[in-house]
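For this view, one protein chain was removed and the others were kept in their places.
Order of writing sets the labels: A, B and C. Residues in every chain begin at 1.
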Amino acid sequence: MNLTVALPRGLQLKNPVIAASGTFGFGPEYAAYVDLNQLGGVSVKGISPEPWRGNPPPRVWETPAGLLNSIGLQNPGVQVFIEEDLPFLANVDTRVIANIIGHTVDEYRQVAERLTAHPRVDAFEINISCPNIKEGGMTFGHDPDQAYQVTRAVREVTDRPLMVKLSPNVTDPGLIAEAVVDAGADMISAINTVVGLAIDLRRRRPALGGGTGGLSGPAIKPIAVRVVYDIAQRVSVPIIGMGGITTAEDVLEFLMAGASAVMVGTITFQHPQRMMEIIQDLPRVLQEYGFARLEEAVGAALPGHSEGRDFHGAPLGRA
Amino acid sequence: MNLTVALPRGLQLKNPVIAASGTFGFGPEYAAYVDLNQLGGVSVKGISPEPWRGNPPPRVWETPAGLLNSIGLQNPGVQVFIEEDLPFLANVDTRVIANIIGHTVDEYRQVAERLTAHPRVDAFEINISCPNIKEGGMTFGHDPDQAYQVTRAVREVTDRPLMVKLSPNVTDPGLIAEAVVDAGADMISAINTVVGLAIDLRRRRPALGGGTGGLSGPAIKPIAVRVVYDIAQRVSVPIIGMGGITTAEDVLEFLMAGASAVMVGTITFQHPQRMMEIIQDLPRVLQEYGFARLEEAVGAALPGHSEGRDFHGAPLGRA
Amino acid sequence: MAHAFDAHVEEVRVPAPDHVEILLRHEALAQAIPGQFAHVLTPGTLRRPISFSRLMPERHLAGILFRVVGQGTAWLSRVEPGQTLNLLAPLGRGFTPPDPDEPWCVVGGGVGIPPLYAATRQWGNQHAPAVILGARTRQDVLMADEFQPMAESLTITTDDGSWGTAGTVLGPLDRWLTSHPKGTLLACGPTGMLAEIWRRTAGWSGRVQLALEQRMGCGIGACLACVVTAEPVGPEGPRYRRVCTEGPVFAREELVFQ
Partner (left out) sequence: MAHAFDAHVEEVRVPAPDHVEILLRHEALAQAIPGQFAHVLTPGTLRRPISFSRLMPERHLAGILFRVVGQGTAWLSRVEPGQTLNLLAPLGRGFTPPDPDEPWCVVGGGVGIPPLYAATRQWGNQHAPAVILGARTRQDVLMADEFQPMAESLTITTDDGSWGTAGTVLGPLDRWLTSHPKGTLLACGPTGMLAEIWRRTAGWSGRVQLALEQRMGCGIGACLACVVTAEPVGPEGPRYRRVCTEGPVFAREELVFQ
């Protein structure tokens, strides 16, 4: 089965499975375990204009079917990325998505401007879950106006394919989706982590050095599917879905909810080879659920699409 | 160890473990499995002025470490509750919390007014996760003004202890907490379920008859603890914490985050007797983590409280 | 006080591919009635409801027979004799015994067959029922050998004709209804099959009992998860009734299929 995915501005993926930002380093780290050439794409760790130090450890904490992290977007800055990481990626045949971060609108713009000069960057993903230091730490992604401004600023300096990654921690993610599409985003990726907190009972303190953390993993899958399903009905750009994917069936769930491709994060820590297994399983799973082509599955569970049929071809009704 | 909890307006609990609304019926259903007299309290299924029919089935769906439900607040209405359920509760020695719901401010007021006449109702819990039909279905709990109005309306007709149950599905739950405390709430309960969606791959449709559902169970515990920890720093009224509690250690986590008592929901479906086991375990667990009294644990992980000490009495520092 | 109790796994059988029957022992199981179910603890967040496939109250034994369809039943299929399973049981409203002076018929589809076997064992000794069993293919026809000696007649249908008549149970059932104007009909199987039986028995003057399935939470009537559409039909539509406590067995008159 042909698994290629055609996205806006000529962004073509071999298959719909992309390594999620922050869980896959800059590419080389997992190269010993994963054949990067087999992946649909790699979204690298968030990149800022200057190095970011990140949060004090501990930075991860296990929760039921989930993981809390507070890495704090530690990264060596765009210059080091260009000098040390892009050259490695030059020899890899997959789509490279630069995930960009900043504390001000201008910082986002700077990173995008620097990286647009490099043809190896195939697309941009704006992470708007950063605190806006000018606005007293309020997160860009929590306010449609700020989300619009960041997207607009990046759009002005690049004609590369551009996606904006939504935070689920708002009353109405669809509102943010509409704002960033208005500002020129070609795609939406969703979701980033859900804000959570765990307490270290012995230390009587938040378990993570940064206090609150971002919840990822299977625990958040229903939240992620809900956000994708919701924004798919609010905007008409392609969606890259993610949150708790561990199997090809999970990928299909996101596709049916309206995603054109997916990103896979936390499960890689346990099973470095799982993304490759998912890619291998996907044709079988699509067929098992009655899809002859990948695109048929996209949005199949949205209102207006016909219901599934059972093994006997009869429509599956409700009791 | 004395486990009693003293809450505002003379609401005294035997212990901090209350059955969560919607997971424990109106009391008699679990009476064959649980000695209701041992519980700190029972929050009954949400009660509206007239019967509510609820959502089409299926109404529950399992997710990783979680449960999605879309019961749709089916209930027989306040009249039937008074006639058929309150008499049973009259013979039970635990605190009865009436969880009230409505589609308009006036409907909330009506239920509170009717039930205030009944001394067996020890306290009210306002569920503001209902759609406001006058405002086109927007949920009361998503807007500080509407949350204020509902709380105010109920406060005007009752001097019984009053808690408002917060939805986690907003950008800033602390804002809603402040509004309802301004409106006269004596306590906050948190959290209600997190909006999620699952897709039935075979039917190619949302798995639940109601489409989206509410996520509960261990999966949401980090989200719930975060909300409790956050609002504990924003308002000074007692908090009843809940979301994914399955053990006495989980109860302690909520207490340390700032809760004075807790509610236990989803785990009861698997283990009807778990609430009683938790109550039994709690003194041992409090002691194990160095608390001589229950109240010492309340808020112990909040900023300003001293850090825990290790087994040797030395403060536990960070690496 | 009732309990969630640990029942001993006495025996594990594989009556058909992908199907497992587990024989359980606990004194509380001696109270069970055909048509009732056990809410079985498995990993995950919910228990799994499974009907009794056979009851041997003197020995405190009860069987559950299930098809392996997902994680819960896959886990159950790996249980071994000597282990225990945690149950809430017996739950729900079982079948009402057939009138001994009238003919009766049991119609089962797929994993709807086992509870009817329990009913046939219980009430069929002196008074053999007509038995109609349907399944997708030959391999999925459950318990036919065990029904044989207790059945007044045994009719098998398979969707693909690999055993018995090709087609569904509805054809043989129509014939039985026509030739038996009175009597008792017990049916259990896929919801689509039960809805069709509900429609076809509209004018029949016997008593019809249908055993339904629905996704469950608590299993004991508290959460209102497991509802099906029932009489009376009001302006908003039918009312909802709980399979776990008001069913799984409903009289035809109580239900509404749309």
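As a working rule, a residue touches a chain if its C-beta (ideal position, glycine included) is under 8 Å from a C-beta of that chain, and two chains touch if they have at least 3 such contacts.
None of the values given here were measured: they were computed from a predicted structure.
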Hidden partner chain, touching residue among A:43, A:69, A:212 or A:260: A:69
Touch with the omitted chain, as defined above, among A:77, A:174, A:272 or A:290: A:272
Positions on chain A contacted by the hidden chain, ascending: 22-25, 29-30, 32-33, 35, 45, 53-54, 57-63, 65-67, 69, 71, 74, 217-218, 266, 268-273
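As a convention for this text, only the chains that are shown with their structure count from here on.
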Centre-most chain [mean C-alpha coordinates]: B
Taking each chain's C-alpha mean as its centre, the one farthest from chain A: C
Geometric centre distance via CA averages, chain C-chain A, whole Å: 46
Residues of chain A touching at least two other chains: 319
For chain C, residues that touch 2 or more chains besides their own: 214, 228
